[in-house]
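Of the protein chains in this complex, all but one are displayed in their positions.
By written order: A, B and C. Residues from 1 in each chain.
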Amino acid sequence: MEAEKGSRQEKRMDISEGMSVEDLTRQFSGAGYAGKRMAEAVEIYKKMIDDPNCIKFVSAAGALIAGGMRNVFVKLIRSGAVDAMLLTGAILTHDLIEAGGVKHFQGSNKVDDIELNKKDVFRMYDVFLDKKGFAVLEDRIQEILPKFPQEEMSPRKFLSELGKYIDDENSIIKACYDMNVPIFCSSITDSMLGFQVWMYSQRNELKINSQLDIGDFFDFSWKDGKTFGMLILGGGVPKHFVPGMMQASGNSLDYIIQITMDRPEHGGVSGMQIIEAKSWGKVSHRGLVCDMRCDVTLAFPILVANVLDYLKNKGQEAKK
Amino acid sequence: MEAEKGSRQEKRMDISEGMSVEDLTRQFSGAGYAGKRMAEAVEIYKKMIDDPNCIKFVSAAGALIAGGMRNVFVKLIRSGAVDAMLLTGAILTHDLIEAGGVKHFQGSNKVDDIELNKKDVFRMYDVFLDKKGFAVLEDRIQEILPKFPQEEMSPRKFLSELGKYIDDENSIIKACYDMNVPIFCSSITDSMLGFQVWMYSQRNELKINSQLDIGDFFDFSWKDGKTFGMLILGGGVPKHFVPGMMQASGNSLDYIIQITMDRPEHGGVSGMQIIEAKSWGKVSHRGLVCDMRCDVTLAFPILVANVLDYLKNKGQEAKK
Amino acid sequence: MEAEKGSRQEKRMDISEGMSVEDLTRQFSGAGYAGKRMAEAVEIYKKMIDDPNCIKFVSAAGALIAGGMRNVFVKLIRSGAVDAMLLTGAILTHDLIEAGGVKHFQGSNKVDDIELNKKDVFRMYDVFLDKKGFAVLEDRIQEILPKFPQEEMSPRKFLSELGKYIDDENSIIKACYDMNVPIFCSSITDSMLGFQVWMYSQRNELKINSQLDIGDFFDFSWKDGKTFGMLILGGGVPKHFVPGMMQASGNSLDYIIQITMDRPEHGGVSGMQIIEAKSWGKVSHRGLVCDMRCDVTLAFPILVANVLDYLKNKGQEAKK
Partner (left out) sequence: MEAEKGSRQEKRMDISEGMSVEDLTRQFSGAGYAGKRMAEAVEIYKKMIDDPNCIKFVSAAGALIAGGMRNVFVKLIRSGAVDAMLLTGAILTHDLIEAGGVKHFQGSNKVDDIELNKKDVFRMYDVFLDKKGFAVLEDRIQEILPKFPQEEMSPRKFLSELGKYIDDENSIIKACYDMNVPIFCSSITDSMLGFQVWMYSQRNELKINSQLDIGDFFDFSWKDGKTFGMLILGGGVPKHFVPGMMQASGNSLDYIIQITMDRPEHGGVSGMQIIEAKSWGKVSHRGLVCDMRCDVTLAFPILVANVLDYLKNKGQEAKK
């Protein structure tokens, strides 16, 4: 969404008393840098919503549950504006820990980590978590797993099964289950959740196998006439999986929004400039791209608040 | 504003349709990382406003006029919530260029810089500026300077004089003049504005001398019973000057908010963790500190929108 | 390896003509910031080598083959100073592409990605790769796979099998096979290599299953009297897997060196301050920690050059 050469868009951002988040975001289109990109991210997400053929992926990596984003994800999922999620095993683990009643809480990064360890408190920069969260997770998972089909399954299928047994309406896994939104997690092994399943699998027939997510992904997304859109929150496997599968299947993304604090200069996929995916064909030549360098905990709630407002306005107009 | 040990603040952020910026910011207090710090920055600025003895400094460095923040600064200054500004020569230069009618416009960072140069277009990442802005600046400055007192003066005094001759209500320099807010700029030499004054000084008695800002700063801020608060936007000389003068005079800041994308690990002052200023005595032991790693163009408008709302609410309550 | 309170180490770094890398590194101990940490990283790696019980892990993520680090890895592996590797599927894929004769080459980040795409050139910041590398990979993999045991296997076992069929002495996979160094890759699904195996698995009994790496990891590392050391290059799953397994099994790392450009402030695991792993018990209370914020392509060759020198000196002393 870069300015056409010659357009010379000169308007500048302004603010006023009593602004709504919608007003603020509209004003951001007159800013530069991350401000402008906040407005662009919202515009691209709206286009994804307006495109009736668009499959909308949302990927997330990083300490986003620790960062308080759980309800924000749930609001987005329950709004219907997401078709599939790509998550790390850690995000799923943290979602389950909070579903089990153990919440992350606000701490400090100026602490003695050895003292914290003695108190069974785990640190993620300036957010803390009680060690007992993992015990609660273990108990709950080992109690639920016998109720699952005792067979090999993909992470996607496993996570859908798991959604049946979660009561917490504010759980991302539960919200996805309720809304029939698949969760792909090809790196589930690298998490406490993956480890708990491995423990159980040692004496049972229930297994998960990440390779099966490939077939599930193609079954889900390979449909005639579809376009593809993606919101990327942080990097890692969840970021890479969809573009990788696009490349493998000769498809490409038509809309792509990236929000990350990582850097591009060392070539890693987590911080890459999203435009470079066009050289790979992972994003189509005319694909809309927004590349925003920002902490997800600040930009994502603003994006979702705008999505909720947009859907409400669309609903009201549809009624007229 | 870090959580007390044992407070275990667990509430998590939520969003909803039709949110105001105030609602959003209140919700950010339930986030982690940059989200939480957005809420903290607003809380500290409110405390600065509520402290009748607080001298409120705002420093700014970086491409903030290019980034569309000019009106946001002006709204903050005209609200009365700033007592003194610390700016780079570049920000002053860009403010004057826009006051002269040449605006920054939205470009792209995927361009050929040599082609841009041939077209007389200057690039600041993905924002552009016409070369003619500097010609307009030169003409206007050389026309105004003969009207100034022909004597040596501090940057602060010079910039106050300059404010008399600017018509543009959206100029930062003009807004500061109107509101009697001094602008300190001890690095003015390193800017086109500083250079234009030097050119004029070659054949005239009008001179600026940065060293004189030291005396002006002490005259302005050394008053009994005062407390000191500071909002730092980006780093550089504007960030360093106030804490440096605090140290030189045995004073310290009581409130300090930093918004920057720079990193602390290499020890430079622009990216330093603001807490480390407590070791220097530049921030008081009980000083409130908020250290936010974010692009200013995203966080600053949210902060100022909250300040405007807060002042309006205070005004309405005062009337009752 | 932080200075004891009171030690007040004052010596400063110096340089001279004709310095060796060893001399330079010794001098870095007198620097601050990343310079000092370069010296610390080398010191910790030497301690890992000197500890006869230490299992030495090396994890790597990011565009490190594109970044020219392939021979550096191979030198480190063939030196005997590594006991196990943790890699991304992308690093394995890139290693195989280069083993197939298609090399990454130096490009530019100031290019038109759509033009590159038309020329079948893929970009990783300023390094390029021909699309045909992936065709070569596919041909080679589909030719080799029928020779494998046609059964389900862990990524670790699969990669060891794969090493048998690579001729290139400069291949990381081949070097690990030759040196009997296991490669764990629990995120192999998210790569072209994982995809090629999935393709083959659709009509054959050969499968890979990431969950099986957990058992293999425990078989490899759970031994009485062992200590654990780890060099982390970049973040992601390779970084997280070992500490995660340590936590799951009640073990902890005794030596840990991290080299990354990611940031800690948003709480993500890739950029986390390594010291925070002590709160989780993933690093022992007395564990030696070096946290270096640097591009791997600069720091890793310096580290490995020092390891080679150290091993040579040790060998010569042993002979006396």
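Note that in this section a contact is a pair of C-beta atoms (placed from the backbone, for glycine too) under 8 Å apart; a residue touches a chain by one contact, two chains touch by 3 or more.
Here the structure is a predicted model, which is why all the values come from computation and not from measurement.
Shown chains touched by the hidden chain across the complete assembly: A, B, C.
The omitted chain makes contact with just one of the residues B:Gly32, B:Gly62, B:Gly100 or B:Gly229: B:Gly62. From the options B:Ile144, B:Met179 or B:Ile214, the residue with contact to the chain not on display is B:Ile214. Touch with the chain that is not drawn comes from one residue among B:Asn117, B:Gln142, B:Asn204 or B:Asn313, which is B:Asn117.
Across the interface with the omitted chain, chain B contributes residues 61-63, 66-67, 90, 109, 111, 113-114, 116-117, 121-127, 186-192, 194-195, 197-198, 201, 207-211, 213-215, 234-237, 240-241, 244-245, 248, 261-273, 275-281, 285, 295-297. Touching the omitted chain from chain C are residues 2-3, 7-10, 12-21, 23-24, 27-28, 30-36, 38, 63, 66-72, 75, 103-108, 110, 124-127, 261, 275, 293-295, 297-299, 301-302, 304-305, 308-309, 312. Residues 32-34, 110, 112, 263, 265-267, 293 of chain A touch the missing chain (whole complex, contact as defined above).
Just so it is clear, only the chains that are shown with their structure count from here on.
The two sequence copies chain A and chain B touch through a face in which the numbers common to both exceed half of the numbers used overall.
Among the chains in view, A has its Cα centre nearest the centre of the complete protein Cα set.
A turn of 180° superposes the CA atoms of chain A on those of chain C, with the angle given to the nearest 5. Seen from the C-alpha centroid of chain B, the farthest chain centroid is that of C. One inter-chain figure worth recording: chain B and chain C are separated by 44 Å, centre to centre, where each centre is the mean of the chain's CA atoms.
Shared contact sites, meaning residues of chain B that touch two or more other chains, fall at 32-34, 110, 293.
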